[in-house]
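Have a look at this one.
All protein chains of the complex are present and in place, except for one that has been dropped.
Entry: subunit A
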Amino acid sequence: MKLKLKLPNPGLDDRIPSHGDLERMEKDEAGDRPQWDNKAQYLLTCVGFCVGLGNVWRFPYLCQSHGGGAFMIPFLILLVLEGIPLLHLEFAIGQRLRKGSVGVWRSINPYLAGVGIASMLVSFLVGVYYNTIMAWIMWYLFNSFQDPLPWSQCPLNANRTGYVEECARSTTVDYFWYRETLNTSTAIDESGGLQWWMVLSLIAAWTVLYVCCIRGIETTGKAVYITSTLPYLVLTIFLVRGLTLKGSTEGIKYLFTPDVNELMNPSTWLDAGAQVFYSFSLAFGGLISFSSYNSVHNNCEQDAVLISIINGCTSVYSATVIYSIIGFRATQKYDECFGDNILKLMNAFNYPENNITQSNYNEILTHLNNTSPDVIQGLSLQICDMQTFLSQGVEGTGLAFIVFTEAIIEMPISPLWAVLFFIMLFCLGLSTMFGSIEGVIAPLLDLKLLPRSWPKEVISGLTCFASLALGLIFALRSGNYWLALFDNFAGSIPLLVIGFFEMISVVYIYGMDRFNKDLEFMIGHKPNIFWQATWRVISPLIMIFILIFYFVTQVTKELTYLVWDQEAESFPTLAERYYPQWVYVMIFILAGVPSLAIPVFALYKLIQRKCCKKDYDDSTVDTISAKIQMSDKMKL
């Protein structure tokens, strides 16, 4: 059953290179468009863009909180039905039209250039805050070259009688993260001042990114040999180290224990869909750019499937590694908790050492409870629950900078593991940033906003500098709260909207038939029924569902955020606060402006056409070249 729905799109053939043009361009290697040195560079760059921090600190959390092994089912299903088709679409359209995101959508239809502009804005905003996370990673990396690690000790208070109160009430890792790294304030409107060490780290992060992106894919293509492969090496090292630590199997069991009931919960499926979408870095425009540098007959179908499989496997692999270390940490805390209780009992009842162990603890406790319950009450024994320790704060920055660092200080030769871990996170983030920067620079060049004579180095330098300037907001004392705001709103809804429009544009405006013919020209065979079904119906439907769900949850829930506040009752747990009113304006700018760029630009183009259409013929006569052209036409 063929859906013959196609919206009218006049003049398409004039805007895009024909198959004959493409063949010629291929043979002559004409044009000043950059090219990949070899296929490996292209694949590594795409893998690096897709595999990022989310694979390490978002997927394991989702897996564990949505039924462990059972989460694989919705994840894999949605990977196949949503991720791979969208990826293939972006690769194919970029390779066919050989332009960055703005160029591609403008070629399909001038009214659609807003989609490219939206991609550019989202890439820019996401790049700004993502690189701040890189700055934090670099800060931790710089601090890892010492023994003992700075987050393993509390500083002493003023009169050296004890530890600083904030540190004593929470933990050393919490204190190092919230006080010595972020120096966080207690609310988003208390901006504090710029933290000079954070500014230095930001400068370091942006200059490293600049040196890798300075000549576009010429330099990033070399950098990805390291940044895309090193994380796998480090993950393997950590896996081997993790499996030899006590309690690692507890973590892996906790991660993968399936709870089939979770499959009935719709939020499981929606979280899986969202994770697949964000994990593939779709709708940033970077993937379209990267595949536009390919040769025309590159097999993009194979690439899409390969990269999807690699991305999925990396998620599962890193989840295993992360949870083996988390299992180790949970076991350490469990033993510590038990040890504390046993010590209290020993001291109160004068038992000799090693009489009370974890195994006979319960019977001794019941015996003592019967004989002297009031003493037991006075001891305030804690309940030691392994499950609680395993489920503590294990997503996002909390995982990397609090939970994992705590685990690292328990491992022998801690500085080594800290350096390896943060280098891995740095490489994962850097390769994603390459795609982000590409998603900003390629549209800038397509839109011709900057003079053509400016060399690539200057353009990438300007982009990095502008992003650094905006990123200084995250070096304030309230920077962490700003980052959470950006993460929640700039990097979520706009991407879903853009992704949806991309699908609709290619399938219904560019035309599925034309697209099929293009693919037949490029890779030699027409895409099979799977691609047809997913592109036309299944993937757009899934996108709409996820978009509506996200929109509804964001709009209906109260806007709160978590703060680190010493005065709060729940300290050291983060306290919940309401956002101030002006934040709604910020949210509109972050989420609304990119999303609205699509209709606004279409409207602008419409108005431009309508009001200038009458004068169109007259205005071009004034130029000499127009005159010559006209005279040529008359001769013909």
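Just so it is clear, contacts are C-beta pairs under 8 Å (C-beta built on N, C-alpha and C of every residue); 3 or more make two chains touch, one makes a residue touch a chain; residues count from 1.
Heads up, the rule we're going with is that contacts and distances are computed from a predicted model.
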Exercise for review: Select, from "Myotubularin-related protein 9-like", "Cytochrome c oxidase subunit 3", "Collectrin, amino acid transport regulator" or "Calcium and integrin-binding family member 2", the UniProt-recorded name of the complex's unshown chain.
Suggested key: "Collectrin, amino acid transport regulator"
Study note, to complete from the structure: Out of A:153, A:299 or A:488, only one touches the absent chain, namely A:153
Review point. For the full complex, which residue in A:119, A:143, A:248 or A:397 touches the chain that was left out?
Key: A:143
Practice item. Have a look at A:161, A:528 or A:556 and name the one touching the chain we're not showing. Key: A:161
Practice item. Looking beyond the chains shown, say which of A:12, A:25 or A:214 touches the absent one. Key: A:214
Exercise for review: Would you write out the residues of subunit A that touch the absent chain, in ascending order?
Suggested key: 138-139, 141-143, 145-146, 148, 150, 153, 155-156, 160-163, 197, 200-201, 203-204, 207-208, 210-211, 214-215, 219, 343, 346-347, 350-354, 455, 457
